[in-house]
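Of the protein chains in this complex, one is absent; all others appear in place.
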Amino acid sequence: MNLPEPFRLLLFVLGTMAFVGANAAYLVWVERKGAARFQRRPGPTEVGPAGLLQPIADALKLMSKQLIVPPGVDSILFRLAPILVMMPAMMCLATIPFSEALAARNINVALVMVFAFSSINVMAIMLGGWASRNKYAIISAARIVSQNIAYEIPMMLVVITLVMMTGTMNLREIVDQQAGAIWHWNLFRLDENPLMPVTFVIFYICMLAETNRAPFDMAEAESELVAGAFTEYAGMGFGVYFMAEYANIVVGCALATLLFLGGWQSPIGVWSGIPWFLLKMYALVFSVIWVRWTFPRTQFYSLLNLSWKILIPVSLATLVLTAIMMKIL
Amino acid sequence: MILQKDIERLSAGSNETFVLNLGPQHPATHGVLRVKLTMDGEFITRAEPVPGYIHRMHEKMGENRTWAQFLPNTSRIDYLSAMAYTHAYVAAVERAAKIEVPARAEYIRVITSELNRVSSHLVWFGAFLLDLGGFTPLLYAFDDREKILDLLEGLTGSRLTYCYYRFGGVCNDIDAGFVEGARAFVTYMRPRLLMYRELVTDNVILRKRLIGIGFIDRDMCRRYGASGAVLRGAGVNYDVRRAEPYSVYPQFNFDIPVFPEGDCMARYLVRMEEIAQSLRIIEQALDGLPEGPFLAKGVPRMMKPPAGDYCFAVEAARGRFVVRVVSEGKDIPYRLRLRTPSFSNLSLFEEASRGMMLPDALALMGSLDLVIPDIDR
Partner (left out) sequence: MNGPLINVWRGFRSLVSGMRITLQQFFKPNVTVQYPHESIKMPERFRGHIIFVRDPDSGKSLCIACKSCAKACPSECIVVDGVKREGEKKKSVTEFKLDFTKCSLCGSCVEVCPADALRFSKEYNLASPTKGEYVEIDLVRRLEADKP
């Protein structure tokens, strides 16, 4: 399409916002329906057919609630945090190509940009927790920082391994290299590194931890910290945090799809396109929900142990292995 | 006026501790228990349980109503294990009034008590997993428990506050439908236990959270009078059903699960194993169910047990529950004392949780299986 550049950009900003909003709203529905199915109940059924209008009803409810700013909070940071938490998810989506043609920006260093912005998310939750002037929220804020430091490292190591293999940080080129068939996907490129599936598992675990999803939902941990960093937020303030969580899951799953599962490339070599991308991405999103409704929460130090004692050594090992194999073969 | 206590508190404020008020409304306290935690970061330096938010003076209520009128109260002390509590009370009064209970009634009491124990442990299982952040097992456990509740509701007319036992027996006879339903439940429950084993017990996340966490040793149990799964999880083979046999328990073949580790996992395993053992007892009791009356003849409507001091202990789902009644030969008790297991099991929380991290302390609290009305009664 040959649209003038500012117009194109505006279209994409609006498109991204709509995509994030719709995803956040309807992933809540998917989560609730999925949880219900895992627990053998019907889930939301009352609002609209199969409860499909439930997210809209929830949003209306949240918007009509009073935004309470409790006395004694740092009111600037308290208000800023929900805005900050939503921003990186939107920014990250700008770099993510949905197909050959559908991408906001084809950036050479897209991967670096995604990780740079995803860290802001952590800071935003921490700010919210800190500004809330609530003991539970502060505990949660402290937890989330150490959790995210611990999990950024193995995630970065995995991504470095991948970048070494592909030789580029451009997401579109990474996907293009995986064209052909299922064995060209980075997940199955065992000739470059036989530990590729392990790397994918590490990436997946880190993604769960980075997005604060169960079993790593230390920040929210409702049976320990009530609602963690979000305890003092009411109405849409809480709603935005909630939406950001799902937006981050979408970003994480989209990234996993692009990096490991061949993006929009079809597994049989023909008919590549957006449907494949969405199928793979939502399958991953479903697995995230599935994990949440299966496992208990980890303890905080075993979460850190997992990262420092297992994930980081293993991802370092894969990094070294890849380097060796690249040099020798 | 500044008290010594306040000075200590003020000077304690100079180091980096803070007070975290856990409860009375907190998702992990399952009711209205309040624990005042003095925290050093995420580590607990002191945990002070503050019970009393749901105190209803059951003991005092026992002193101003007739012996029979107290029966509904017994279901409301520990609402999850109502049968055992009623059992202790009626058995204490039967001991006082020297009432012989027919064999069929005793069998029915054992069957219903054990079903009630299974349902109580299932609630604990679900709620404990909820404390640990696992949601789904709760719903599975409640699905199983629903089957027990349906059975007991069909028999007694109520789902929790059964009020089913009477002095000298039980108030309704069990029918063929109940026997069949109980048998069906036993066969249904066994594969479910295997499923829980695979889904929950073997899960590496759960094992990491429970193994080696929340040590309670023999000595601490003795000092605080802990009983039930807490005691058996500390390696003490003590179960009232064996130690002071009552009802027709000596006739059944069952094991007392004992795990010596004394950590949360040991208590978890004790309760899971107890479900299996209860199923065994139910099966044997259903097989050996004798014919005959379900209520003793000649029990007066207005009880007046001879003067004296009588005690009866049962193994409730949470531990040793003792009823002590003092009679003056009148139609109302002179004194009624309830020794509830949750209260003594809670007492050791302060010592056992010292130096633990918050989530571990909550795992410990969950593994104690506290029922708040049972603490406050």
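All chains are identified by letter, namely A and B, in their written order; residue positions are counted from 1 within each chain.
Criterion: a residue touches a chain if its C-beta (ideal position, glycine included) is under 8 Å from a C-beta of that chain, and two chains touch if they have at least 3 such contacts.
None of the values given here were measured: they were computed from a predicted structure.
> Among A:10, A:310 or A:326, which one touches the chain that has been omitted from the display?
Residue touching the absent chain, from the options given: A:310.
> Of the listed residues A:37, A:79, A:135 or A:184, which contacts the missing chain in the full complex?
A:37
> Of B:48, B:100, B:180 or B:202, which sits in contact with the chain we cannot see?
Going through B:48, B:100, B:180 or B:202 one by one, B:202 is the residue touching the chain not shown.
> Even though one chain is hidden, which residues of chain A still touch it in the full complex?
These residues of chain A touch the chain that is not shown: 37-42, 45, 290-291, 293-295, 310.
> Mind listing the chain B residues that contact the chain we can't see here?
Residues 65, 68-73, 76, 136, 140, 143, 146, 150, 153-158, 161, 163, 171-172, 195, 198-200, 202-205, 301 of chain B touch the chain that is not shown.
Just so it is clear, only the chains that are shown with their structure count from here on.
> Please work out the Cα centroid separation of chain A and chain B, and write it as a whole number of Å.
43
> Can you list the residues on chain A that touch chain B in the complex?
Those in contact with chain B are residues 35, 38-41, 135-136, 139, 142-143, 214-215, 217, 221-226, 293-302.
> Using the touch definition up top, name the residues of chain B that touch chain A in the complex.
Contacts found on chain B: 18, 20, 26-28, 39, 41-42, 129-136, 139-140, 143, 199-200, 203, 205-206, 208-209, 213, 357-360, 362-363.
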